[in-house]
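Please read through the structure below; I'll follow up with questions.
Just one protein chain is left out here, and the rest sit where they should.
Moving on to chain A:
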């Protein structure tokens, strides 16, 4: 699904502040894989995710999505495969727009934004039913501004929005870092459910080792721009929380 070959990324090349954020990364994420990335700050996790999303271009190497060479595609062009949930709950939704308008935008993520009115009765009904599954009581507030909601509510809605349109890849960049434990739990469980229900390929960055243990079917650890551990399949299932904690000691 996602294929990175010899991918390197250098920031501020040739200056005193030069940083090798990614160092010759080779990574193949298969269809249906739920990959969890752990690693200390500055290990290159976020850079890796941004390279996949297209916010950052590679310095060297190749990147393919579903076999298509995408290294020249901007982030908005890669959105035909990729939906994202950001670390900052405010980034994933437009606060000045109503809930329903936010959902409309996500429902046409892979399509052209035309001069037709898409928010009609049937669309509203569809969104209402989706939001009701969150059991947050937001289904009756569709015209409310997104900005009036809490971070946890917005993050949960961002997740729902990701599957409004055809979605193959879900990128989760520390989606619960800014949330309280209860909201974090709801968001992680919703994500897990969506990944399973829609057969998504997902990549999760997290500092929460408990989440890294609980979720996903493959976990990699990064350090200094390299992948230093890679545990998949059976081994991920049998990987204990204690072992995971030892990676960082």
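The working rule: contacts are C-beta pairs under 8 Å (C-beta built on N, C-alpha and C of every residue); 3 or more make two chains touch, one makes a residue touch a chain; residues count from 1.
Following the convention adopted for this analysis, contacts and distances are computed from a predicted model.
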{"item": "Per UniProt, the name of the complex member that is left out, chosen from \"Cytochrome c oxidase subunit 1\", \"ABC transporter permease\", \"CoB--CoM heterodisulfide reductase iron-sulfur subunit A\" or \"CARDB domain-containing protein\"", "value": "\"ABC transporter permease\""}
{"item": "Per the touch definition above, residue among A:5, A:26, A:95 or A:214 touching the missing chain", "value": "A:95"}
{"item": "Residues from chain A at the interface with the omitted partner, ascending", "value": "53, 74-77, 79-80, 82-84, 86, 90-98, 101-102, 104-106, 108-111, 113-119, 143-145"}
